[in-house]
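This is the structure I want to talk about, given as structure tokens.
A single protein chain has been removed from this complex, and every other one stays in its place.
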């Protein structure tokens, strides 16, 4: 279990309680998320006659006491006591409790594997012509403080493919506009009354974590500024497993903007969870991979190497992960930008040296760092990679709303 | 019956006709709305062979004649004549006909009670995990001429919780943009062809009334400029009834911006319909409650009092209704704004003097006129109040589309 894991679960008689948004469960749920406590009341009226006692410490130091006991669940099961335990993230019949999706670091090798298994099931469901109804009756709000049409449509497609419904806004900044000035916490407390799960995009690092700490329903981070974009990291690893067939022992070349690209940073982090991985960094000097990730890889025993020779790296790798050099990082030094962006292009020449089973990935959008001629090659995996985002998001929505 | 009531219904043989949007009724409907006539044709082709005659006066003074008679309904019922009667608002087995929701004044004590009963049913429906299907097949358009994400999401959530579908735009100003210049009436005539009910937010007072006079389908006013926001008024009264258990005999303190806040003005108006109500006005001098509402309360025999002592009022009231002082009302006099907004803050000190059963309400968003420390107190009702908006809107959608 990760020391940075966000998840602790409460149990009644050893059974892990329902996930935050589970509508069919009558159990009150107490979840500790980075020190805060959440109480899910969605179905509480059902156990109004119950007499169970429990105490949770609130982050502000206040205590909130409530009572349970002889809790008659709809299912006929009786819970006679509430034993609060700090359980490992991954528990109970190899299943873990997924409460929120906030950052790539919350996942370990086992949880990734478990999520990928669900994603694989989702691939089948997505192809059914009449659609699926497993999330029928559930509402997802896409609360976007800055537009990201690609990400938003991907989440909304995932929800609708499962029969769920969507409330959408790309205008969430309006909540906190100068004239109104609402805090993020107040917005979340209001919106959680309208919906069963919140997918949030925000311009500030850490915003998703604050939202999750406030909300009594699950929150998925769809990108918070320079911070995290965990569903992108998951779909990247899923794509490698699906295309290459394994994660242990793979050789991955990360190319382009390694200093600012959160995608490659998260990917490097997650790859460190697998065995015998080797990572090559190929980037212009000005956007080199930073020391923190290199140090982390070293501490995890992951081999890595910096190289200026894309052709040589491409010939050795299973995955060439190209990224876009972001102009906005260069300020007025357009000359440096132009030099950087033209340095490592994936084109027919790169394809020619790549192995037959290898793939080219890219988080999209691309400019000209991969030439159009590459698209027709079966090894060009980037559009399939985008599609995998649907399956990963379907899996996460299912897990957060229904559990395993 | 209110003299200002907007509702007159037409009857066939004494039966009140279907509501505007009822799809399953084949009867042509003639509704008088503030002097205009509406003819609902949704299912008219079914009675194309009918021979019923009726004449409606149009607002522009023209007459429109049409004939019916021996109207063969799909249900096999025969309507042999059309007797136009002006029926009281609240009729037929204690049920009234709800055509549009335009302003708080259209509701009286009985209709409020009837709507609240439906809202209470909706609380149960909202908790069903598989959702409800009672509005399956119905479409609601949210036609927002200015963004109000909070209100829009609340309506859309209400519709989707009932199985209905939504067409959404926060961009409705585009219809009447300089380049295109369409009138509101033309926009409504177009949009009513796409949908079964229109929820409209507009920047001009009176816009909702104009829309309702034009539309052959129900219109709900979701705020028209400085004018009305009737669903907010309804959810406020519903919250008081639900939290305090009664409306007769309550003591309510209205605090903050009483001059410009349409919320408190509508609330004062609606509270006047109940017995033995006492209202306290607590506000900075510059944003005092205006004379029209005070005169109205006096005329209705409602006791009211102005006070500068929030602590004393809070200790006596069942409800402390706090509002935000709006900076934009003060122009360049920022000094006056700063003085006004800091004057009456609801904090732990106010909580300390409040009665145990009393509650704090706020229409949201709040800035710092209620301190965050108050949130954890069970008497802080403002987020529950926001949630009640869902139930009230579910009830209204059900009543407007399906009737009782």
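For clarity, chains are labelled A and B in written order, and residue numbers in each chain start from 1.
Assume a contact is a pair of C-beta atoms (placed from the backbone, for glycine too) under 8 Å apart; a residue touches a chain by one contact, two chains touch by 3 or more.
The model shown is predicted, which means the values in this text are computed figures rather than measured ones.
Checked against the hidden chain, the listed residues A:252, A:360 or A:390 yield one contact partner: A:390. Across A:160, A:288 or A:379, the residue that sits in touch with the chain not pictured is A:160.
When you scan B:116, B:155 or B:175 for touch with the missing chain, the hit is B:175.
Of the residues in chain A, those that touch the hidden partner chain are 127-131, 147-150, 152-154, 156-157, 160-161, 168, 170, 326-328, 364-367, 376, 383, 386-387, 390.
As for the chain not pictured, it touches chain B at residues 23-24, 42-43, 45, 58, 60, 62, 64, 136-139, 141, 165, 167-169, 171-172, 174-175, 179-182, 186-187, 189-191, 193-195.
Assume only the chains that are shown with their structure count from here on.
The angle of the rotation carrying chain A onto chain B, fitted on C-alpha atoms and rounded to the nearest 5, is 120°.
Remark: chain A and chain B have CA centroids separated by 40 Å (rounded to whole angstrom).
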